[in-house]
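Excluded from the complex is one protein chain; the other protein chains are retained at their positions.
What follows is chain A.
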Amino acid sequence: MNRRPFLKLVSALTIASALAATATTAETIRIGAVAPKTGPLAGGATVTQWPSIYLWVDQVNAAGGLTVDGEQMMIELIEYDDQTNPGETIKAVQRLATQDDAHFIIAPYGTGLNLAAAPLFDRYGYPQIAVSAITDQQPELSAQFPNMFFTLGTTTALAADVVKVLSDMRDAGQLGDNVAMVNVADAFGIELATAARPLFEEAGFNIVYETSYPLGTQDLSPVIKGAAAAEPDAFVAWSYPPDTFGLTEQAMIENLDVKAFYTAVATPFPGYGARFGAAAEGVLGAGGVNTESPAFMEYAAAHEAVTGEKPDYWASATTYASLEILAQAIEAVGLDRAAVTQHLRESTYETILGPISFDENNSNPDFWTVGQWQGGVFKGVASRGRDGAVPVILKDGWE
């Protein structure tokens, strides 16, 4: 793990470039960022959130900054580690708003941390373009926190599109009716399983095996063995990063014979493809992106060149898109936060994912829901309103 020295280098470069910028222009735009660098969510945040932020700041400053009221302004990034602790997130946002006088603050990482910060974004009038906060409560939340925007979709959409992908495969005669469904017994895993159960039954599937396991379970072989004994046609796991890897590994060991194999969070991580190589071929997962689009390819190349890491095939690009949206709104109306928030509600933004606009619930209605590893790349196979979905392939063994 030599990511840390690298991050330090990047932040040092960022600070250096910001300092250099101070010398040439009158003022900088102070952008605050708070997300985990330590704690349980650090693994996800250092793949998905931080590199895209560094890339964006690097690119904007390399291009001479943002144009605000006809003047070029460089970005100064102020970053804090919240240690995956909502109390720390709250303190950091408060510090950014009142001590550092940040012009704008990038939304935190994870549902819980985003919501802990929401009352402060609301009170100080900062727009909060949340990415990794997937929830069905978007109407209630945007009513309570009018500055909060959602980009990555809803729980029910994620579950419903998995059911739809499997239904289509069955209707094409590729799959039988029997599904094994497991979930990690933690907030998001429980939500997804609860949403999926009635949808599977409605679509005429038989759930022949269903179980859950606690977060952090090391030995997942009973789960896979139990599923294998029920002889399902498809295996669906509403899983988190550690068990996404653990379940796949056990499925390889047990040679789980299914036509469709789905694991949820972290399946689109580049680390997943790197670890399982050819065995990942045909694995379905949460998320996805149009890997053929020139905008994404250009972003992925820049991401790797600037940060040394590959982006994931889901929320990385959305994180970057959320920053593109912020930049376009600032360039359109200036540093007035209320005006920027109003602009977010009314306008359509050109991003690497395609055009994004927010509906009456501050939600982006166009997002990817299901992807699949095909030829060493995780490609989107189902989406709401996005172009470029590729046909699903059958899972053909684990070799």
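Simple rule for what comes next: a residue touches a chain if its C-beta (ideal position, glycine included) is under 8 Å from a C-beta of that chain, and two chains touch if they have at least 3 such contacts; residues count from 1.
Just so it is clear, contacts and distances are computed from a predicted model.
The chain that is not shown carries the UniProt protein name "Amino acid/amide ABC transporter membrane protein 2, HAAT family", picked from "Permease component of ABC-type sugar transport system", "Amino acid/amide ABC transporter membrane protein 2, HAAT family", "SpoVR family protein" or "Spore maturation protein".
When the omitted chain is restored, the residue from A:L215, A:M252 or A:V390 that touches it is A:L215. In the complete assembly, the contact with the undisplayed chain comes from A:Q137, out of A:Q59, A:Q137 or A:N206. Residue A:L115 is the one among A:L115, A:V131 or A:A159 that touches the chain not shown. Although one chain is not displayed, chain A still touches it through residues 4, 7-8, 11, 37-38, 40, 79-81, 83-88, 90-92, 94-95, 97-99, 111-112, 115-116, 118-119, 123-124, 135-137, 140-141, 144, 183, 185-188, 190-191, 193-194, 197, 212, 214-215.
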